[in-house]
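Here it is: the structure, laid out below.
For this view, one protein chain was removed and the others were kept in their places.
The block that comes next holds subunit A.
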Amino acid sequence: MAACGQDNGVVTRFGLDQAGDDVFFEDGFKVHPMNEPSVGPLAWVNGSDAPEKTVIDLGFIALSDCASVVVAATQGFAQPYGLTLNLKRQTSWANLRDKLVSGELDAAHSLYGLIYAVHLGIGGVAPTDMAVLMGLNQNGQSLNLSHGLQGLGVTSPEALDRHVHQTRAKLTFAQTFPTGTHAMWLYYWLASQGIHPLQDVDSVVVPPPQMVAHLQAGRIDGLCVGEPWAASAVQQNLGFTLATSQTIWPDHPEKVLGCTQAFVEQYPNTARALVMAILEASRFIEQSPENRRSTAQLLSAAEYLDAPVACVEPRFLGAYDDGLGNRWQDPHALRFHGDGEVNLPYLSDGMWFMTQFRRWGLLRDDPDYLGVARQVQQLELYREAATAVGVAAWGKEMRSSQLLDGKVWDGSDPAGYARSFKLHALSDSSALLARR
């Protein structure tokens, strides 16, 4: 193998003639993946499956739901597939978006809504063709209200509804990205309680790790964010959890492994290998309670979440304490695998975010919901990867769910669904007709 070795005291140098694929991908990398039994017939049976790019810069935000990405990178899940994963923590979703689009990051732990917004040209940057390689997790986000509101007795949806409609000063709610999942959960929840998220309250964008500080400084009255930040606010007695995102939509889509379409086209084998490694890490996290617990311990390290284990672990294991004296074991807590249910990039999941962009006036016209979802969701590549590591990849492209307002979403009539809500901000004339 060409290497930077000593040869009679002279350091030899790599020649360009050695740049052929054969140099990088010897048999040693193909035949003995670390978890032998899980490797299916599609994996590495021939050399052409070798990753085109072997060193991957992988972005993430300090959130408990980045776990499978961190575990894959640090616990030897990528090496058997010839990949080295370099974790790159980002300070905000906007920051992560910029680096993903510029190519500084190859792939990233991303908000579902961020990937779709960038693809549709409403993500704050020029439209760029984007791709969702797999779902990383479901559930586990929270809507908190401040200690101040708690003092005023605003501790239930009804009390919040009364407060919003009877008080002059508008409350300020924080989410994490204008088109992100937290904005959509916040809007959906508020609207389901009769509060118009764009008229009755103000909303601001705050990066997840800064939420607690904003709450402490009294700059915001409520927030919607991932863990451990909502739990941290509760523990520091700065607020309480009014609702979890899983009460809005049990097993809702949340973070995805996102990248540009250009990346998938240029490095299809790398993309597939990356999905395989992260799928195996996801499965490992859920294999036993011990694995889950040690994952929480890993995440709390300074280079990942930089938060106390006591703050990360409980909700990571599904144990909730809302700060109002209620404690429960949540049946729809944050999950990473669910035998593959979590990871399949359903077309209907991607389409749902577009229906909400439409509902809230972020999209002026109906996009080609199904066409766009087919372009973004890398179902084929996911199925190859899942099959190769022995994870079920059903033939389904859509799934059906009932959300907290009783509405059923199954992907069948996206334009009609987007128009079906009582509270909305649809901007075209047909919407006005549909309103009442």
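Keep this in mind: a contact is a pair of C-beta atoms (placed from the backbone, for glycine too) under 8 Å apart; a residue touches a chain by one contact, two chains touch by 3 or more; residues count from 1.
We take it that contacts and distances are computed from a predicted model.
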Chain not present in the shown complex, as UniProt names it (candidates "Thiosulfate oxidation carrier complex protein SoxZ", "ANTAR domain-containing protein", "Amino acid ABC transporter permease" or "succinate dehydrogenase"): "ANTAR domain-containing protein"
Given A:Ala159, A:Ala262, A:Ala301 or A:Ala415, the residue that touches the chain left out of view is A:Ala301
Against the hidden chain, subunit A presents residues 1-4, 10-16, 18-19, 23-24, 28-29, 34-37, 54-55, 71, 74-76, 79-80, 82-84, 284, 287, 290-291, 293-295, 297-298, 300-301
